[in-house]
Structures are given as structure tokens and as C-alpha cells.
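As you look at this complex, bear in mind that one protein chain is not there, while each of the others sits in place.
Here is chain A:
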Amino acid sequence: MKKAKHTIIMFSGLILLIAGLCFIKIFTEPQGFMRTLPYLCIGIGCGMFSYGLSKIINKRALKKDPVLARQMEIEINDERNIEHANLSKAKGFTMMTYVFSALLLVYAFMGVSPKILLPFVIAYLFVQFYALYHRLKIDKEQ
């Protein structure tokens, strides 16, 4: 099952992509949700297809070259690389916090409908509380 995971993802993506294209052809005058569904299918389908395909190609290339596979494994597990990746993520998160709050303020001043603004606020708070939860959890564990 694990071996076929990427193949399943690739074919599911291809099916979604084809379905999206078919929806555009079939529904000439779409209403409501059907106006966005085909493009959603195409977008997600393309992403899944390319992800699955790249993983399969990558796996085959590494299978042929065990030295490269070992090197890749070392690069992935290298403590300095992990530290750099985590530091970059942390910096990205901090920047996202500022950008997101600025965007929320701009939307609020523009008088955007609460229907749009509220989910943004909830998402922002969710992310902040998620970070806080993990901080407390890690503090407790270590």
C-alpha cells in the first residue's frame, strides 16, 4: 500500500484534472458552486499529479543510484540542515504573523463584511493558539 501511495496520488490527480476539464465542457452555464468546482478540480488535480509523478521519478532515480540515495538520506537527516529548516520556518511564521495582522487591519479599515473578516480572524487566532499549545507542550515534555 505504501509503495503504491504515490501512484494512487498521481492517478487521483489525473482523474481530478480530467474531471475538471470535463465539467468545463459539460456545464456551459454553471450556477453557484459549479462555477468554481471545475477550476478547483483542475488546481488540486494538477498539484496531486505533479507531486505523485515527481515522487515516483525521484524514487526510481534513487533506486538506480544507492550512493546518491545514501547522500540524500544524510542531507535530509543532517542536524545542521534540520536546524536551518526549523529556523527558516520560525522566521517565516513570525513574518506571517505581522503580515496577517496588517492585512486584517487593512480589511477592517476598508469596511469589509464580517462574513469575510471573521474567518480570517478565527484562522489567525487558531494558528496563534496552535503555536502556543505546542510551546506549552514542549515546555512540559523537556
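Everything that follows uses one rule, which is that contacts are C-beta pairs under 8 Å (C-beta built on N, C-alpha and C of every residue); 3 or more make two chains touch, one makes a residue touch a chain; residues count from 1.
By definition in this document, contacts and distances are computed from a predicted model.
*Asks:* For the chain omitted from this view, which of "Methionine biosynthesis protein MetW", "Zinc transport system permease protein", "Extracellular solute-binding protein" or "Helix-turn-helix transcriptional regulator" is its UniProt protein name?
*Replies:* Not shown, but named in UniProt as "Helix-turn-helix transcriptional regulator".
*Asks:* Which one touches the absent chain: A:T7, A:N81 or A:S101?
*Replies:* A:N81
*Asks:* May I ask you to list the residues on chain A that touch the chain which is not drawn?
*Replies:* Residues touching the hidden chain, for chain A, are 74-75, 77-81.
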